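Mind looking over this structure? Questions follow.
Note that one protein chain is taken out, while the other chains of the complex remain in position.
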Amino acid sequence: MTSRPRFATDVNYANGTAALALFGVLAWTFVNADFLPPLGFGEGEVTRSIGFAMFDMLELIPDGHGETEGFLVAFIVIAVVLDAALDGAVMLARREGEDESLVTALADGGRRLTTRERDGLDDSGPAADSGPDPAADSWEGED
Amino acid sequence: MAGAYDFVPAIAALPLLAFVVSLFFGQYLPRRGAEAGIVATAGSLVLSMWTALTVAGVTGSATTYNENLYTWVAGLADSAVTLRLGVLVDPLTALMLLIVSLISLLVHVFSLGYMNDEGETGLPRYYAGLGLFTASMLGFVFANNLLMAFMFFELVGLCSYLLIGFWFRDAGPPSAAKKAFLVTRFGDYFFLIGVVGVFATFGTGLFAPIEGAETLHSFPELAEEAIASGASEAGVQTFFGLGPEAWFTVLGLLVLGGVVGKSAQFPLHTWLPDAMEGPTPVSALIHAATMVAAGVYLVARMYGFYLLSPTALAIIALVGGFTALFAATMGVVKQELKQVLAYSTISQYGYMMLALGAGGYTAAVFHLTTHAVFKALLFLGAGSVIIAMHHEENMWTMGGLRERMPVTYYTFLSGSLALAGIVPFAGFWSKDEVLYEALIHGLGSEGSIGTLLLAGYAMGLLAVFFTAFYTFRMVFLTFHGKPRTDTARDPEPVRWNVKLPLAVLGIGAATVGFINMVPVKKVTGAEIDYLHKWLAHGGIELTTSEHYGELLHDVAHIEQAELGPLAPGAVSLLLALAGVGAAWTLYNVPEPEEHTDRLGGVKTLLMHNYYQDEYQVWLAQGVTVQLARAADKFDQGVVDGVVNGISSVSLFVGSRFRRIQSGVVVNYATLMTLSLVLLLLAFVVAGGVL
Amino acid sequence: MPIAGPIEALLAVTVVGAVTVFLTPDEYAAKLATGISLVPVAVSLWMYSVFEAGGNALTGGDLAFESTLAWISLGQYELAYHVGLDGVSLPLLLLTTVLTTLALVSSWTPIGERESQFYGLMLLMEASLIGVFAALDFLLWLVFWEFVLIPMYFLIGVWGGPRRKYAAIKFFVYTNVATLVMFIGFAALIFGLGDSISSFDLPEIAQALRTGGNLETFVGIEPPVLRLAAFTLMFAGFAVKVPVFPLHTWLPDAHVEAPTPVSVMLAGVLLKMGTYALLRFNFTMLGETAKANAGIIVAFGVLSVIYGALLALAQRDLKRIVAYSSISSMGYVILGLVAFTPHGFGGATFQMLSHGLISGLMFMAVGVIYNETHTRMVGDISGIADRMPWAVGVFVAAAFGYMGLPFMSGFAAEYIVFQGAFASQVIPAAPLVTAVTMFGIVVVAGYLLWAMQRTLFGEYSLETDYDVTRAPVQDVVPLVVLLVLVIALGSAPGLVYGMIQDAVNPLLYGGVLPW
Partner (left out) sequence: MAIVTQYYLVLSAAVFCIGVYGILTRSNALMFLMSVELLLNAANINLVAFSFYYGNLTGQVFTLFTMALAAAEVAVGIGIILVLYRNFEDIDVTKAATMRW
């Protein structure tokens, strides 16, 4: 049961032309657009200024780095959102009505376990590349 | 002091009350509602007599009465006409009130014998119908304006429908009732246009002006003024840019539509013979003496208006004369007693129309009076025979009834002589005067109108022969010869309630002609033309026959020729006698045969009533119903088809369009990308970059 | 101004009543709903007796039972709860309350399932109908106008016949699209009026439009074109409700499938919403446009009359006959409205009332026969006059009322319309057009007499297996009440005609007219 990278064979090239067309239009537009020379940031360390901006320490930012507002609230909010996203991801990954432990979800990749596996009777342990379990319900989408 | 005129509305209200009583309480009364009807019509008769006496100047000083009593629809704005109900009493009204209430009373009494004694069910309904009919007919008679006349005219039609269809369990009567109502409704359609038109033209529908603090003008009066001094002078509105004469002719002819329908004139006469499906007393009251007279009465009522239009007069005369002859020929071949009488009724009303068209106002009213008496008599006599024959109407099953039912026979004979126009019975005097008026006015007038009147006269004269013939064919077949069936040999006896009305009317048929013996007056100079004098007097000058005479002369330009009454009278009498003689030869034998076969193809034509019914049925079913079916197909297919089409198109488009919603994220993304490309291109193009 | 007048009482009683009935067990729902519905009848009769108003609601006339309450601010527009009655709306309000009660009584026999819901919906419909006739603010009016559809949809869709779903959806979608079309037209007017109005108050908008000069160019559309476009859209929208040929096809389907009491309400009141709105919007606000296009409008009226009558002639289902003849009768209203004469407007309004009563009567009469025979097909029944004499008697009377028998309200209404239309200065060749329209009275007699002859008279026979006996009293009582009303109105049109004239005459004479 070796696995190795293979070239994708199910590539839908027809759809891809849409992306190419989009690139054509965008590139054509950008190349033809007129821009002034960029203002740039002059003296001072940009990364440092970013750090100041993120924690609302605006007075420490050099004048050459333009007008910047404070982002402390956004920072906090994003932090919370990130946390929430992590929790949400874990919640999604967890199987309903079964062993609530986080370890199971992470260990088996969310794959549906056979009865034997769940009962610990399978000595070979969870195989990462084993195919779909024949005992599992079929969820083939109807079409 | 309350005079007779205050009680005129009660003349109609009493039978209306009888209608209510009979309908709701008739089943609890011993005679199933007849009591209410008899009492009410007797009351109406008494009140009518009182009214007539007052009009004559005996019991009061005011000889006429014309008041608006009730505002039906008030027009608040300037240009909105106000519609009222009111009472007009003049000599014509008084006469007609008498006729209607008398005949109605007699028919109620007769119904005791014809309906109660025969054990019919549903009698409360029957007497309610009679009561409602009497009420509406009387209301029609004293109506003082055209709209009120129309309203009661329609009610009368309803009663006719209800009473023809009295025996609704059989197939025939409901169908006949439907036909009667539909055909007259077709005529009333034109009448209604006429009513609306008259109100729109004159702003009033009054038959006679109402004197008072502010004189309300009548429409014949306004029309007269409009013709004399122009429409705008008289405050009259004409339409389509027609001059007053032409527009009044149009209006007159429209109203005439209702007259033709109700008085069963050609071509709307077809309902009347079918209407004989109703009980015989109903035929006597409604389809002979009164309701059918409504049309003629209406023309007489607004005669001042018709006199303004010679064209309308000529058409009336021509329709009348033609109908008189046309119906008489059909009466010749009929086998059923009531059918003969029905065609005779149509024919006789044709005479009245002829008289009206020819300017013989008094003659028409005279014939209306006498006809009401003798035709009611004949129908009641026929009813008596039908009782005796156990509801068998075919004359070929009768014969020899003379000995077995003498009262019926002699009264029936009196009526027949009157109908045939044999001197000195009532019909002779009136029919003679009708023909005489047509002749002298035809001879006296210039141009086409004279010719048309003479044509009407000729047809009327010819009809005299046929009338006498079919009348006496009927008499001989029914009463003379040998009985041809067992029923005829042993007829059921009839009681007093049948004989009494017959006797009253029999005497009337013999004598009522004496009220207006114009030829005798002309010869002897004795002032015995009472009806002429009656109609010529009255407080409302505009509705007197004198005024009509002036109008005839001044506006319609119909002149009288100088001609004595004797020669024309003799001609018509001779023709009548010839008709009687022909009938005598052919049918007054012990065992008469059907001579109609000798007529060959004509017989088929006559038996089928000149195919009038066929073409009217074809018009109704072949044309209108087919048109309706086509319209239905069109509606279901095209109109609704478009609606359903739109709905199925949107459903179809939806069902196709939702395929885009494939559920595959990749497809959505592709679409989004493509759309974005397109949108960008559109911006590029719209922004003028390209 | 007090905000607890009789109109509010009517709305409150019907809405609260509806909710109460919803919560009532089925076996009491019928009686309870009927009892509750008597309150609006009493209140509206009291309103009729104390009614004192002059002039038209939209042309600055005095209003009765008026009340106003600020509601929403929408930019420059102040929306308000504004209700009130004039001589046009009061008779229609009376019609609504009376007919609802009678329809409720007539549902006792045929409605046997989900009763509390049925009666609740009927009361809810009454509430919204009252609102339609009383509302004087556009948005308020529109809310009621649309809300009517909801109970109606369920009443047809749940208690209807075999094809009820088709009929209900057709009814709902058709009339809803019509409302959309109408709304676009009216919105265009509002935008065109721009700053000259500060609310959606119908009287204010009507006054602004009638004075003529306030309409501005809107998205490049000149005022005359805007008027015409708005008129056309609004006419088309309302014409569906009336219905006017060729927008009528939802009506027969809805009627055939709807249970009797719902048909009664549908024909009796819902159709009047269309003509009422036509009178209020098209002919009051855009009278000039209506006059200019009278020829086209009257053509629709005449076509509806004749075409509807012809279609009725081709039907076998008694209900379909009455449904198509409703189309015919409503054509007279169009004729009267477009005549622009006092009797034209007055007669048209009177015809709304009269047709409401008579068509309700007809549908109930058909319903009574259906309750006993379980068929409505001409040809399946004959001679039932034998079995149910009183019901048939009323049926005959109703049919003659429909045919325009004098001394019944139908004749009065039609005659007044004809009288008004004949002398119209607006309709081209008015006398001729009127005469053609009047031919409807012959055709109506034709099909009703034919149907009566086939079903009521002749020898008794019945195709279905039911024993026909006398109709139950509760079925006949509403018929008799309606018949009495029809005769009363026919004998004394002045009972309401005075106030109608009062209200419609300002449209012709009062106010500031640009023509």
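Should a chain be cited, it is by its letter among A, B and C, assigned in written order, with residues numbered from 1 in that chain.
Everything that follows uses one rule, which is that a residue touches a chain if its C-beta (ideal position, glycine included) is under 8 Å from a C-beta of that chain, and two chains touch if they have at least 3 such contacts.
Quantities reported herein were computed from a predicted structural model and do not represent experimental measurements.
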Chains on display which the left-out chain touches in the complete complex: A, B
Where the missing chain touches subunit A, by residue: 8, 10-13, 15-16, 18-20, 22-23, 26-27, 30-31, 33, 35, 37-42, 46, 49-50, 53-54, 61, 64-69, 71, 74-75, 78-79, 81-82, 84-86, 88-93, 95, 105, 109-112, 132, 136, 138-143
Where the missing chain touches subunit B, by residue: 658, 661-666, 669-670, 673
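Definition applied: only the chains that are shown with their structure count from here on.
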Centre-most chain [mean C-alpha coordinates]: C
Far-end chain from subunit A, centres as C-alpha averages: B
Where subunit A and subunit C are represented by their mean Cα positions, the distance between them in whole Å: 63
For subunit B paired with subunit C, centre-to-centre distance based on mean C-alpha positions, whole Å: 37
Length of the line joining the C-alpha centres of subunit A and subunit B, rounded to whole Å: 97
Residues of subunit A whose C-beta touches two or more other chains: none
Subunit A-touching residues of subunit B, taken from the complex the two chains share: 663, 666, 669-670, 673-674, 676-677, 680-681, 684, 689
In the complex, subunit C residues that touch subunit B: 170, 173-174, 245-246, 248-250, 307, 310-315, 341-343, 346, 383, 385-386, 396, 400, 403-407, 411-412, 415-416, 418-420, 422-423, 429-432, 434-435, 438-439, 441-443, 445-446, 449-450, 452-453, 456-460, 492-494, 497-498, 501-502, 505, 508-509
Residue ranges of subunit A in contact with subunit B within the complex: 12, 15, 18-19, 21-22, 25-26, 29, 32, 141
